[in-house]
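Taking it in order: structure first as structure tokens, then the write-up.
Removed: one protein chain of the complex. Kept in place: all other protein chains.
Chain lettering (A and B) follows the sequence in which the chains are written, and residue indices restart at 1 in each chain.
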Amino acid sequence: MSIITLASHSSLQILHGAKKEGFQTEIVVDKKRQSFYKRFPFIDKFHVYSNEDEAVSLINNIQDSIFIPHGSLIEYIGMERVSKIRIPIFGNRSLFPWESNQEKKMKLLELSKIKTPTRFSDPEEVDRTVIVKLPGAKGGKGYFVARSKGEVKDGIRRLLDKGMVNDQREIIIQEYVIGIPMYFQFFYSPIFRRVELTGIDIRYETNIDGLKRLPSWISQEPSFVVAGNIPAVARESLLPAVFDYAESFVATTREVVPPGIIGPFCLESIVTENLDVIVFEFSGRIVAGTNLYIDGSPYSWLYWDEPMSVGRRISREIKLAKENNRTSEVTT
Amino acid sequence: MSIITLASHSSLQILHGAKKEGFQTEIVVDKKRQSFYKRFPFIDKFHVYSNEDEAVSLINNIQDSIFIPHGSLIEYIGMERVSKIRIPIFGNRSLFPWESNQEKKMKLLELSKIKTPTRFSDPEEVDRTVIVKLPGAKGGKGYFVARSKGEVKDGIRRLLDKGMVNDQREIIIQEYVIGIPMYFQFFYSPIFRRVELTGIDIRYETNIDGLKRLPSWISQEPSFVVAGNIPAVARESLLPAVFDYAESFVATTREVVPPGIIGPFCLESIVTENLDVIVFEFSGRIVAGTNLYIDGSPYSWLYWDEPMSVGRRISREIKLAKENNRTSEVTT
Partner (left out) sequence: MSIITLASHSSLQILHGAKKEGFQTEIVVDKKRQSFYKRFPFIDKFHVYSNEDEAVSLINNIQDSIFIPHGSLIEYIGMERVSKIRIPIFGNRSLFPWESNQEKKMKLLELSKIKTPTRFSDPEEVDRTVIVKLPGAKGGKGYFVARSKGEVKDGIRRLLDKGMVNDQREIIIQEYVIGIPMYFQFFYSPIFRRVELTGIDIRYETNIDGLKRLPSWISQEPSFVVAGNIPAVARESLLPAVFDYAESFVATTREVVPPGIIGPFCLESIVTENLDVIVFEFSGRIVAGTNLYIDGSPYSWLYWDEPMSVGRRISREIKLAKENNRTSEVTT
């Protein structure tokens, strides 16, 4: 049996972990990136594509395998094509459309009684500082901060002009919560019926995280493009609350988007000075911040007495499911 | 024999490490947090309290055990109650009152010939930019920066009005040293009679560490509430000086507060552009920044050929002490 994923994002981690769990590993890779991935001996088989349609048909021709979706899958090949993947997917494929729609996404969080930033569906309603975001996982490209409805409208107009967005309704306008970002990475295990905290990270964004190093007399428009991640831990006293969030979120998805979250997800949060955790977004698949923890995170070591990346954790879950004839509980 | 601690702060690390060293592990936990701690299989026994008095009486009823104090112990149950703990404590309990008194605290550093920021006992004397701090380990809540005696007085008045402080004399006013924060985590081993560097961290504080991401046109009062920690290493050429500090500090405490520091302590420092290390505070117990290093830190690996968190290091010290009939050297 083989584990297969699309090259990029966290594919090295996913396949490295799969190999450690004893699976055959296969990668579906853009021909331009093929030579890069050939460097890594834990990748057994290469399926090279020239265009996205070919990627899907390659995936569908791999026998006896499970496909692992990651945070860039939809950005790379598009929702339409993802829906054509016919081999088993680890996780809940019904969640994909929810993840691609900011309205529905925030709805799931709100139904879980998780604190979220105030949303404004109409720029006209904006009465405080907001952050304006584009749909899809474009790594923060085009995001901007605005302090008034006028600035929001001007910014949206620029995005439409540049063709970075097609329809104003795709845009999400959120209260800009003041505090520090923390990304809480979780894993829901149907096998153990438990939520595990697999790590915490901070995104390292260009150019915003460089601007603070500039002299104040240089005025430069900030951008929020994620280029990497930095590890962190949280105060232990924050953890009970974020675990409550995580479990409540798992329960909500089980009800609203059955069979609910399976495997990795991430609650993307701001921690305020009152130590409130405000979740402004979630990911329903493995996030790139887990790449920090190939040898385990400060939290994974609390569960596992061996190095356990999220990539490996996925394959461990599949292996345990297989051994117990419960594969249907972890794939869709 | 069992290792026991109070839930929160670094209790997961402490008990995870104790289990690895073969001890029975027990936690004294607020009933609201009980369900969170039940998730972790390395905690053998739960003592659930409804109020702080009950916490102390629960602790005192545990037979054949050693209690591990951490950085939040006094904040959680108060100095008065801590002094009523009758079972053996790992470390030097005589240090607790020193740690709770900013004057005495800075005195210990100064006696150790460690460079510290200039202190002002009277707001009237302030002649430069200062940081004003509240007593106790409240995670930085209420701290503020002021550039004149007037601003200091105004700020203190606000704190008194809000009831965040009872007596102006509890407040510490320190020169605001310009440089970068670095927290040097040490461990003094009476068994090996040596100081070990167990790690370095940077605090991740809300909202100050988020403000730098805000556009300059948003004006927002900074706060300094510790919400987490980020790992770091120091230039190797800084280490001889900080080890000299650490050893000198151990020697001072041995003389002034016998038997002196035992186990973990932290020198909380600013490194200036001249690479001077200025220590503005110390912790005499395990700090939360050690939670980064559950699987060992870049420094712990220089001493130990196995994963050695500070939590585990504590239990290792106790185990070695026990095996050599030297338990009295590590407990008070």
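Here is the rule we use: a residue touches a chain if its C-beta (ideal position, glycine included) is under 8 Å from a C-beta of that chain, and two chains touch if they have at least 3 such contacts.
Source: prediction; values computed, not measured.
Colleague: Among B:Gln63, B:Ser237 or B:Asn325, choose the residue that contacts the chain missing from this document, as touch is defined above.
Modeller: Selected residue, touching the omitted chain: B:Ser237.
Colleague: Just to verify: which one of B:Arg39, B:Lys212, B:Arg254 or B:Lys319 makes contact with the chain not shown?
Modeller: Here the residue in touch with the unshown chain is B:Lys212.
Colleague: Where does subunit A touch the missing chain, residue by residue?
Modeller: 8-12, 16, 32-33, 35-36, 39-40, 42, 72, 139, 141, 204-207, 209-218, 220, 223, 225-231, 288, 291-295, 307
Colleague: Would you write out the residues of subunit B that touch the absent chain, in ascending order?
Modeller: For subunit B, the residues touching the absent chain are 129, 145, 147, 176, 178-182, 194, 200, 202, 208-209, 212, 216, 222, 230-240, 243, 270-273, 275, 295-296, 298-299, 301-303.
In this text, only the chains that are shown with their structure count from here on.
Colleague: From the C-alpha centre of subunit A to that of subunit B, how far is it in Å?
Modeller: 34
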